[in-house]
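As you look at this complex, bear in mind that one protein chain is not there, while each of the others sits in place.
Now for subunit A:
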Amino acid sequence: MIKAILIFNNHGKPRLSKFYEHYTEDTEQQIIRETFHLVSKRDENVCNFLEGGMLIGGSDYKLIYRHYATLYFVFCVDSSESELGILDLIQVFVETLDKCFENVCELDLIFHVDKVHNILAEMVMGGMVLETNMNEIITQVDAQNKMEKAETFIFQSTRQDR
């Protein structure tokens, strides 16, 4: 089972956090910090797996991560998941984001929190992998966007917001 999915940048600023087990807000922030600390001190080109930090449950859990340019994608999983499988899943996630945002960058994750959550929800549900087929995921996301467009089209042009 996937216990948490965290994305943060090279400075440890969280860009997405999704926990599939309940923690207090405070603990969640501590877990993000701890995980950043563990992952960021590792060299490039070392392996992509390491034992989880104390807060997330120690050596019964693994952190599986990938580092893309300015962002770390970290999945915290238990022993029921295949390590390489999760690495693939991270890749699928990133490729999907890339397709949806056209060359995804850190800013996209910041400005479209809701979209990123939606895409993730198509892949992982309650800590279990729901779908790994990128085309299927994108089809779903596209369908949602169409519905959204149809509903919000009318308001778009005249809006004044702050």
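One rule holds for everything that comes next: contacts are C-beta pairs under 8 Å (C-beta built on N, C-alpha and C of every residue); 3 or more make two chains touch, one makes a residue touch a chain; residues count from 1.
As a working rule, contacts and distances are computed from a predicted model.
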| item | value |
| --- | --- |
| Protein name, per the UniProt record, of whichever chain is missing from view ("WD repeat-containing protein 75", "AP-2 complex subunit alpha", "Carbonic anhydrase" or "Metaxin") | "AP-2 complex subunit alpha" |
| Chain not shown, touching residues in subunit A | 1, 14-18, 20, 22-25, 29, 42-43, 45-51, 54, 57-61, 78-85, 87-89, 91-92, 99-102, 108, 110-115, 117-118, 121, 125-136, 138, 140-145, 147-148, 151-152, 155-156, 159, 161-162 |
